[in-house]
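Worksheet for the structure shown next.
The other protein chains are all here in position, but one chain of the complex has been omitted.
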Amino acid sequence: MDINMSTVMFFAFALLAVFPAFMVLFAKDIVRVAFWLLASLSGVAGLYIIMGADFLGLTQVLVYIGGILVLILFGIMMTSKDPLLKRARHVERSVVTGIVTGALVFAALAAVILGIGFESGKGRADGGATTTALGEALLTDYILPFEVVSVLLLFVLCGAAHVARRRKEGAHA
Amino acid sequence: MGNDFSQTQDLISRGLAGFIPELVLSALVCVLLLADLFIRGVKPRTTAWIATIGLVLAGATLWPRLAASGEIFGWMQGGTQQGLLVTDRFAWFFQMFCLATALATLPMALDHAAFRARRMGEYHALVVAATLGMFMMAGAVNLLIAWLGIEFASMASYLATAFDKRDRRGSEGGIKYVIYGSVASGVMLYGLSLIYGMTGSLHYGAIAQQLQVSGASDLGLMTAALLVFGGFAYKMAAFPMHFWCPDVYEGAPTPFTAYLSVASKAAGFAVFVRFIAAFTTGEGPSFVAFGSVPFDASFGWPTLIAAAAALSMTVGNLAALWQTNVKRMLAWSSVAQAGYLLMAVAVYAAGRGRPSGGDLGPLIFYFIAYFFMNLGAFHVVTVIASRTGAQHVEDFNGLGRRAPWMAFGLTVCLLSLLGVPPTGGFTGKLQLLQTAVENHLVWLAVLAGINTAISAFYYFKLIRCMYLHENQAGLVTTGTTNAVLLALLVLPVLVLGLAFSPFIELSRSFGF
Partner (left out) sequence: MPEIGLNHFLIVSALLFSAGIGVVISRKNAIAVLCGVELILNAAALNFVAFNRYSTPDARLDGQIFTIFIIILAAAEAAVALAILLNLFQQTNTVDVDEADTMKE
């Protein structure tokens, strides 16, 4: 039985995605939760690259890990009442509920996925880099959502700035 | 991607020509955001006028689309267009509906106590943005656009709910809305990914065709249905994703609660009906087959929807019985209303396989009535609350003497929500019950009848407070604009109850 490179890569990245995902469930400290999430998202980025979605893998790293996680860390820092190291005492009460629910959901989904019996093989073959094709699709077939999302980002940023801005006494909110 | 350049160019320019109302709304969002920045000391009235003009303009450009039909944007595949949005009478109705809701809640926002003497451009921009998202929801024929429209409307709603930063309940409602909302959206997304995996397409038409030609695993479709329904139910405020409703409705600024309870629900129903239409076409293997057989046979979309309808109305009405806060009571009442409306969707889904089935008239008619009665009720609550600070049922004591016209309007709207003749709510509910009975859903119709009886308790509790309980407080002055808006909302409720036949015909013509 020969073990080829792609199989090893798959299991490495799958482990990197899944193990930290469960640590997000178990970790007691909110900062650790964020860092386990970071690891898990990197694993997903690796899986994208294995599947030939190179552009998505890089976007995942840039936007998710570079953007969203930094945002979450800022959120943690700005809402902590005590030095971060002390946050560990915040013990969660219902981890067991989480584990049981998660296990049930996984059992059901795995049964469904294996039950459906998806065939692999008729999909797009490895066609090299996807960036050109994605850019082309975004500006032709999918130009509508592409443009619409820019409006969304505009009002989300303005609205979020309005809501999060600290009030000055007497000023218009 | 296979398309030559001129064909693509043609698709985009034709798409843009059919997309003018949405472009107007996008421009309006930008103008409103800029108005706050560049007009020094901008008054709430100024931005409200800008918003009004923009919305009317969008309505005027939307009007000609009544005659349009066909899909816009997207790409050509095998000679047929796989569009992203569709322009037809059904979409037109719900788009006009959301536009009208945004317009009707504008004067309420001007009147809202917490909104006076503030920069309101951003609030109006958020409402317009939510409306734009609902435009996409109403016309979506592609899984990506349906989901994007839902998210678009949701994001604007989250922010508008938490807009009043001094109100602690607003922030609390907002955080609950966004957290539960993103969970619902994530779960739905997982379901959508399964559908994409099983059918290999995001386009509704292609999905329906794929299901008819080669079918798909029942188990897979069932799982996807359950997951996806979570997301839709969240937007419709129906069981099992209704629990956010009371907190968000209570926390949000009342004018926005009014907008949310009417427009958001309507758009949720629009996107949902279009979605299930793709899954219940004609006969064929898999889920499609469940659409054409009566309910006892097996699990399918109609069963799922009927169960959600039954639970929504029961849970909503039972919970509303215990509420003392008027906004919370109306929130649970709107969950119950979602149940009645879902009844029509269940009938629609069950009837798709039959030649006579698939009539959306009752749903549309009930929505027309719902627009007037629910907005009317919220209008009175906003006006009274911003003048007396009333929040609880007891605060409405003696309103029959203190503000006779407001009390009368609220009474008519509540009676209509309950379904008492001669109001639009009665005609609408009668049609819902009738079609349910005709389509082998007798148990659901009976349950709706029982629920109507239960709901009488809490609707009459408020009416009794207004007329039978004394309150020595002075008269409430309400102003001309509010009186006019009240008349515009309450009179149609009575018209729909008395001269209903042209409207029944009209609403039938909006189906697809």
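Points worth noting:
Read from first to last, the chains carry the letters A and B; within each, the first residue is number 1.
In this section, contacts are C-beta pairs under 8 Å (C-beta built on N, C-alpha and C of every residue); 3 or more make two chains touch, one makes a residue touch a chain.
What you see is a predicted model, and the numbers here were worked out from it, not measured in a lab.
Taking the full assembly into account, the omitted chain touches A, B. For the options B:218, B:247, B:359 or B:395, the residue in contact with the chain missing from this view is B:247. Residues 1, 3, 6-7, 10, 14, 17-18, 21-22, 24-25, 30, 33-34, 37, 40-41, 44, 47-48, 51-53, 55-56, 59-60, 63-64, 67-68, 71-72, 74-76, 78-79, 81, 90, 92-99, 101-103, 105-106, 109-110, 113-114, 118-124, 127, 130, 133-134, 137-138, 142, 145, 149, 152-153, 156-157, 159-161, 163-164, 166 are the ones on subunit A that touch the missing chain.
Within the complete assembly, residues 1, 143-144, 147-148, 151, 155, 158-159, 162, 165, 168-169, 171-176, 178-179, 182-183, 185-187, 189-190, 192-194, 196-197, 200-202, 246-247, 250-251, 322-325, 328 of subunit B touch the chain that is not shown.
Keep this in mind: only the chains that are shown with their structure count from here on.
Here subunit B touches subunit A in the complex through residues 1, 3, 8, 12, 15, 19, 26, 29-30, 33, 73-75, 84-85, 118-119, 122, 125-126, 129, 132, 136, 144-145, 148, 151-152, 155-156, 159-160, 162-163, 165-166, 174, 197-198, 216-217, 219-220, 223, going by the rule given at the top. The residues of subunit A lying in touch with subunit B in their complex are 108-109, 112, 115-118, 133, 136-137, 140-145, 148-149, 151-152, 154-156, 158-160, 162-163, 167, 172-173.
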